[in-house]
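Take a look at the structure below.
All protein chains but one are shown in place.
So, chain A:
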Amino acid sequence: MEERATFNEEFIKEKRRQDMRHQVLTFSMLIIFTLISFGMVMSDLNAMFVRMVIILFAVVQVGFQLYYFMHMNEKGHGMPSLLFYGGCFAGFLTVLGLVVLTWW
């Protein structure tokens, strides 16, 4: 019993340490992405290219936010993810429809 308890404790500790490492890592990534974005806007790169990269960064940052800071990567978040992606799907279709059918 005793041994098992310490093992469990160690496991939880290790897991927490890893979680913390992920959090810090993603947080620094977010800052780096933001710095790169600002840098690209200040430089003389092609405007279209800059826009595309910034949008890509934005998508990745939202993903980080949801999965690491809002814990969607943990178990028991199946239904929220399903509804979340369902909403994204409906929203995407709406925007696509309006762009393609009315403004193109």
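Just so it is clear, contacts are C-beta pairs under 8 Å (C-beta built on N, C-alpha and C of every residue); 3 or more make two chains touch, one makes a residue touch a chain; residues count from 1.
We take it that contacts and distances are computed from a predicted model.
What is the protein name, per UniProt, of the chain that does not appear here: "Cytochrome c oxidase subunit 1", "Spore gernimation protein GerB", "ABC transporter permease subunit" or "Short-chain dehydrogenase"?
Hidden chain identified via UniProt as "Cytochrome c oxidase subunit 1".
Of the residues in chain A, which ones touch the absent chain?
79, 83, 86-87, 89-90, 93-94, 97-98, 100-103
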